[in-house]
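Take a look at the following structure, please.
Shown here: the complex without one of its protein chains, the others still in place.
All chains are identified by letter, namely A, B and C, in their written order; residue positions are counted from 1 within each chain.
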């Protein structure tokens, strides 16, 4: 830990930045930071300045001499960086609103990770991450890329497989939440006693759990948490997903614990009904988040606020930034912390292609993530997992090449989208609606517009 | 071809039997038959006699001395059999009507192979096929089992993997139809010139095609058949599936040709709409077939009719029996005919488990099916294929053990069923409605009934 | 079969050419040949003319109007070719003599395919086949490459994987011989009744056999042919391998039939002893072949000889050229003949890498080889097969890059070479001895010479 670090955060104007600041400050003994650069685009400059000043106040309050730089010049920031974290959102929250509202119109789930919305988020994000990598190849060829831009799994797969940036680690906060919840459920509130093994894809993983006496407690946890007669879940589940219980007998039969996002796949009709109700009320997740963020930025403007405000927890996505800071500290110190990250499969999950990106329990060393072997899944998880990976591959190919055919294929196999002619209408409207952010689909969009496809905001 | 053959047909009272008779007669030079036994259950005795007399007339008209035996005593028939063909339907067409109408009530596709209906058909059929195999082990341990009872893929997998009957071959008529259609589309009407390679699962396979000059014509066929401006499909597609066009750009991008049943997966919303419309009119496929069959049996009663009537073609499933006869003749004569059959994977499709049953182009030899190697699928087909196989495994496990949890898992991952709480209602109602045919689920059904679940015929 | 064919034979001055001529003439009804080009290098010009005139006499005697061109200008010949067959030998038979005599000095098997000699033959040959492919890319981009230059498996793998020439088929005569022998052993002399399935690598494959009644006769064949009390083998085994019996109980236990070359692996000490005895007498296989060839060329000079002389059979390698002609005729006519060829694995043998080249029973269609699926091998064959494939990969990498380290690795893992310090001496002497034919190893050889390594002919 001799070298002084330069950390760069792309999408630095995000409302999450104060959490990131807090996470870094919390690890000040393990992180000898010289410079922290917050980068954003011109459109985000105002937010960048608000949140950047906030971060400076936090650093100062901690009595640290870290330099906090704010810039819209990415190349300036990237020069000689040691770590690049990414938390940007192409098209900002308005794009997410479209991602969620257009599918609702077609009675389909938008869902910003794996639904139709997630596919479009990937279409907008992947070309940008590849641009960033191109800059990094020139400006900081040895830097680590810590991605927590969603859909984190696909963005990480694009970075590693298409961009060729091996030193990429993708992050998600979901496993942190369930690990805590499980410890609580077993009577270890606030401690990290249980041995967890997670495997799958981002927002599509399962886990098994063992107690310190060697007994597997996976089934016991299912009974404690998902028994329909228990109130446990209501009190402990993550905040940014609608609370729907699972079919208890299904989980008992499956024998491994799904993640919070599996509700979209295991209880899709119920989730769709809830989503459509929110849509009717103008309360899609994106709309709610947009209001929360506006309030957060008002708070951040307060020149006396020098700590992460409690309201940020409502934003959802708690622990995301904390996870990023822990990955950085583990790499710098070869700490060998066990974390759940998106990394190269290399046979960890034998049901998936060798060169895929998977989200798995790993030891974080100075040379990156070393995953625990998982092996294969039972049939009740295996096929859907393989389907999701195939969909991710189609989305990435479509995103990189602007390939309309692959986009249709991705929509067709996505289990949250009903295939058929209405699906084509939805896809086409979403393409036109995202016109400004999808240069790779320029010709297709022009053709669709010529054929009369228009985006009608609802 | 020295030994005189004994062929046994379980479900001999089926309306298909005259086609089977015709197929056997057509191959009289390659099949030296001594006895043909038609077996059915007591409830089907009347049909058995009608259709059995019809078969006798056909044999006689051909000037053959084959003995046609009719019996409801399966063990009598199986003794020393060389070939056992299975075409039975547990619960008869009324069960199929329930398979289709109950899901429709829940806005879900019944579909007698892979939808909710297909799952229940598997639940009813698999225990019976395992019973038959138990008899065969004792009575005709060297016989071939030629299965064309649907869902043919799952029934064949159960026979081989659970029943341990290696000498099982599963059959489907769909590839015969598409092979003919493709030859026609390339200008070889009535000929079999093109080289076809099929791979996948029953009712869920794709194919590639080459012309006699070595050029691959798969894309050309997609253009000829599935171009929305072409009328070709309308004139040539199989009769027992609603005619819905595919998304042309999807097929172009996929680069392999789906089977007729892929409509349920690629155009699921359109297919559902059509199915619900039929449901409203009381014209589900099962109801239509029931009427057609009643008419057929009226015809069969005619003591002067000694050839397959043209009306049978309307029944759907043309070529099924013909395929069975060709398999038998190829085995007997080591003919090495190329056919598409359900057989052990053994690595033929590398995306699927080694010990799975797959439906693939094979050479039929005296020792069984020798499949052409296929390898792996492109992403646009791979994931769904893997999902379907995992669903099949869940269905088989549920069917064999009467495992309610596995049944829920199967329903949950099935892409034609929307998961969630309504799904549970549908599953439960279907279990109760099938009470008479699911002894393995006896306890579950009793519990459901106690909880107030009832079947309300619509 | 409308287009008139242009066939090019690289290494046209080979003593095999009359057999090739005979094979083509035999298939005159299926091959509408316009031009047949025999190509050789300057050093082989005299032989080319002798054998070329011989071929012209054969064609004339058959009453055909095919043009037989002789040239040392490869590019002239390749222009617009339809088929390119390769049977060249870099360094001619003197190189093979070195390949066999140097290892003998180190008490090691030379063996022109998989032993140390075979490795050096690959080192000399692979760069040339890649050169030929480079020419073909420009001059005849749609031509088929039919390779029967040894080591045929590695040369084919280099052509397809390194050269990128997908339309390559590798050939071997060994399966033709064993198929005939097996038919004879089962009482079908001169017929092709049995169903054979071969799989493995060139000169390292096994097969299973079924009779026309469907019974597997693999064990029966082992008993008939390899029972130590039987004389069958002595009378029927291929001529160019020393006759050593197998350990009968091993084959019985293995349950699949090895190829003739497995003697080198299953009976390595005995084979080595015999080889060393030949070496002492100056009768290594290469030396014997050299004398036979000299006699053959004397015969070929006879201006009245217009048919393949019987003495050619003594040369060994019977059926090689015939196999090549059959592959060509099958491609031209989409004949779907079953042959054993080297082609892409694609999962045919699940124990080997997907992109490997394997030698397997295939149907030869107009678009190339369609292998029968094989699956996995029993342990007694699996591990050695996987070892051999890894060795082939190392050899190809060494051959392409001139990589000394990979050459050492290949020698180390080769089961016919004892690893250690003597092995290094042997490798080094062979490198120096092959100086003129290994431009890719130029620097390594220079360094070795500087260190005092010399080739001392024995």
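Note that in this section a contact is a pair of C-beta atoms (placed from the backbone, for glycine too) under 8 Å apart; a residue touches a chain by one contact, two chains touch by 3 or more.
It should be emphasised that the depicted structure is a prediction, and the values quoted were computed from it without experimental measurement.
Taking every chain of the complex into account, the absent chain touches A, C. Contact with the chain not shown here comes from a single listed residue; of A:281, A:304 or A:367, that residue is A:367.
Which of C:47, C:367 or C:389 touches the hidden chain is settled by the complete complex: it is C:389. In the complete complex, the residue from C:191, C:253 or C:458 that touches the missing chain is C:253. Across C:26, C:276, C:305 or C:413, the residue that sits in touch with the chain not pictured is C:413. The chain not shown here touches subunit C at positions 247, 249-250, 252-254, 265-272, 351, 379-380, 382-384, 386-391, 393-394, 397, 403-406, 408-409, 412-413, 415, 418-424. Where subunit A meets the missing chain, the touching residues are 195, 197, 210-216, 331, 334, 336, 346-350, 354, 363, 365-368, 370-376.
Keep in mind that, in the parts below, only the chains that are shown with their structure count from here on.
Using the average of C-alpha coordinates as each chain's centre, A ends up farthest from subunit C. Think of the whole protein's Cα atoms as having one middle point; the chain whose own Cα middle lies nearest to it is B. If you average the CA atoms of subunit A and of subunit B, the two centres end up 44 Å from each other.
If you average the CA atoms of subunit A and of subunit C, the two centres end up 55 Å from each other.
One simple way to say how far apart two chains are is to compare their mean CA positions; for subunit B and subunit C this gives 46 Å. Residues of subunit A in contact with at least two other chains: none.
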